[in-house]
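Missing here is one protein chain; the remaining ones are kept as they sit in the complex.
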């Protein structure tokens, strides 16, 4: 199986981290290819960045389809342009927010999300509602760190995320935490050990769920909203 | 007051029609400027087209802001990239779906939407839910016509839309109909007369609502998700 | 255009304030007439007061219709008897809660409401749900002041409202605030300046939205629940 | 126990019918008093009628409280002015819509409502949502009969209601039917026998539920929205 | 009328307490029989206990039906196996959670639930959603006491429950409290007096509501999901 994991921003160190996370959990027979949406913003922090990444992301999805990839993972927690990606691909396309929150619902009765900047909180709240998980989501929280701080070795990003998760456990009475940014993928194990609660990374969840859909023989439905784009 | 109405596709005859519709209802003191998202697809029929128009649309929003426009109307019923437009502008930005369905809720206890192609139905259903109008929306219907048929004088588009509205009245027991495509803006009066029910055109509603917000002294909130994009 | 703004309580100083607020934002060509529901309670603080004002309010709506008013604004945040007013009028009828919360959704991803007495909080929560804005409303708050304190020059009402708005910003993480009483209409500018967040007054919003509906050619649907009352 | 059942319209034959229905199910120790809202419209068919009955209804609730009634039933399916009635009373106040749809949820997984005129359908849909029973309600239907036809011996009202219930069973796949008008109270047994499905009359349900609340020692909460009206 | 109240756990002192509570509110003509689900766990604290009680509970429901009981009350706040009980019985079956939260909605605009252990909170939150009362429920709280502490004379259970109710009033701004465990049935009067707010016990509410349904002539619908189990 060939799985293409696309980082929809243009920061290659994030692509590497995401690809490593995906490979670490993929099945032995799965080839994981990491791609960067060159030309996109360096990070996605709000609606504007989401738009400015989207057509670069679509170009990579088209390439994945042309290379006969079986499935695509879009590795940004805002799940940018997922509907458009599904129109382009035939195999499944998974965003890491959808995968993360749906996985949370399978192992816990409630969860909170911990993301980077406060401005992303309403974006994620909307996604959680859209995926039907609002009743299970206690709160979407921000650790108040820029996305790229996660790429800087000396930053206090890790500590702030851990602190926010501990606050979530205490204040939200949640049973699991979903990490609200692809750039946190390398912290999952450490945070799980530190916080004593299932910590769910969307990249990991989307990778294994995408494999699952392929293995189950499922492809994107082509008889409605996800039909191939109409040629103009 | 200066109001910029942006057609997010690249078909100039649609821009003209939309601009005319906006000017027909704007207050005497309002200058309406119509703009076309050159470079965008010729019509927006699905998620892919929405993405392919979005950055061209944003360029026009930035230009509107630089020209000190008081408000912006985005004249496509999929309300593409509205969040990003709001980040860019300081004055209000209104999509025609949001304006249309909220107006419907002010004059009727229920409504149906009549759009062009069936593939747009789930997109609009999601928007209606997002704007909180799902309880009021009896059904989103498609007249099964391509968007650009609305630009072709000899097409049967008008007749099909009328027929679909009549079906909506009969089958959905709705009290109003919202037209689900900016390209229908010139049919509003005729359809209202033919069908004996309030027929709401989003372009018209968004134009007058945008004026209303400006007159009420309201601007886009800049302390949260609609703050200006972060410079990278 | 002739717009009738009805104060459904019997306190004439509130009518004056409300009428001033409406005139301050109405278009040059709009004639705003303020009316008082003589015979109604001096203020509306709960369900009982709402009932005791309603038939007096309807009398004023009938008069507005007989005088060929184009639209009616009902200037109490409980939106009393709005359905009945719509049955009586042919032009649009807008309540200030509906206008305020729908406007909030156009300029912010979330808002809180600040009203007068705690007993009105559940009433407003129900309205917010009914208008489909519950997902956007962080919290309905009360400043714990009687409505008529807003009419007393020396009261601490202004200070308490400001304090409650500042608490809303801090605790609710809201991006805008809607003022939950018509009697606060004269405080909007001051509160906006003091609090650094869009502060939305329903009287203002309903006035400009009512103009917008008229300009867009929309009238109350007469084929369903808002048909003229049946003569007995 | 003293239970006052108020007919909020002014048609005394309906009061008699409603009182009979209540007495037929009340416990041996319960005294049921029927009251008419003299001065109200002859029937309640829409929002306007609801307003025009409400203050007359409240007068009867005040009288019931002064006479030390233990509970009040408001016998109109629009549940007019229930909040205001609860402010006035100390004991429980029940509307027949709330009682009917909540009872339905206790004996069936889904139900439909059959009311009189189509214009009442959206009013009832709103109530069903407000009472939290929307997921259980398959559809609100109208038999297209004026309320007062139920008082005319020779009318085809009975036959039309039966036909509409049979359509509900067939088309809605509902497991129970709630009668959507107090004037149908005398048809319950006959309709249950004819249609082979639990047919729930709100007058009956509200009467026995009101007794139940009194017996359980429950009174209307007076620490919030249902506190006594504020004296002006 | 014969009413069977079943304690679905095997602790006989709880059965006695529950039976006493039911008898204290039942009508003079009602015979209340208390039954214990012998073989079930000693208390129901979570999903596992719920399963382990369910078939013992059903055995008692079958016995009640064979003895021509008119209605059954299942006296555990998790409302275990209610659907199955309804399949078995012909008369109504009521769980104490459904009765308690629906009663709360009849006398208050909002309520909180106070239960025993934190692990039961998500179970009750799900039930509250299922019964349509989520908009009315401010919060489900746990007093952090094991169920059986309620059976131990010297425990601090009463004090902890009172403290939690007082916190609910203060923090949740609720207008009523529903006791979230059948074992609290004997504390209702004391807690009501201590806390100055309607305190609703589900056993009491379910007993009088079950009587109400019987008196209203309502039985469980047998044409759908609650039809008698299919013989295998």
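A, B, C, D and E label the chains in the order they appear, each numbered from 1.
By definition in this document, a residue touches a chain if its C-beta (ideal position, glycine included) is under 8 Å from a C-beta of that chain, and two chains touch if they have at least 3 such contacts.
Remember, it's a predicted structure, so these values are computed and weren't measured experimentally.
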{"item": "Chains shown that the absent chain touches, full complex", "value": "A, B, D, E"}
{"item": "Among A:70, A:125 or A:175, residue touching the chain not depicted", "value": "A:175"}
{"item": "Among E:17, E:35, E:65 or E:130, residue touching the chain not depicted", "value": "E:130"}
{"item": "Hidden partner chain, touching residue among E:60, E:87 or E:135", "value": "E:87"}
{"item": "Residue touching the undisplayed chain, where the options are A:167, A:219 or A:232", "value": "A:219"}
{"item": "Interface with the undisplayed chain - residues on subunit B", "value": "118, 121-122, 126, 129, 134"}
{"item": "Positions on subunit E where the hidden chain makes contact", "value": "41-43, 45-52, 54-55, 58, 81, 83-84, 86-88, 118-123, 126, 129-130, 146, 224-227, 229-230, 232"}
{"item": "For subunit D, residues in touch with the removed chain", "value": "109-110, 135, 173, 175"}
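The criterion applied here is as follows: only the chains that are shown with their structure count from here on.
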{"item": "Between subunit A and subunit E, the fewest steps along chains that touch one another", "value": "1"}
{"item": "Same vs different contact residues, subunit C with subunit D, by half of numbers used", "value": "same"}
{"item": "Most centrally placed chain - per-chain CA mean versus overall CA mean", "value": "C"}
{"item": "Counterpart interface for D-E, drawn from B-D, B-C or A-E and sharing over half of its contact pairs", "value": "B-C"}
{"item": "Selected interface, C-E versus A-B, where C-beta contact pairs are more numerous", "value": "A-B"}
{"item": "Distance between the centres, which are taken as Cα means, of subunit C and subunit A, whole angstrom", "value": "42"}
{"item": "Distance between chain centroids, defined by C-alpha means - subunit A, subunit D (Å)", "value": "51"}
{"item": "Two or more partner chains touched - positions in subunit D", "value": "83, 86, 118, 121-122, 126, 134, 224-226"}
{"item": "Every chain pair meeting the contact rule", "value": "A-B, A-C, A-E, B-C, B-D, C-D, C-E, D-E"}
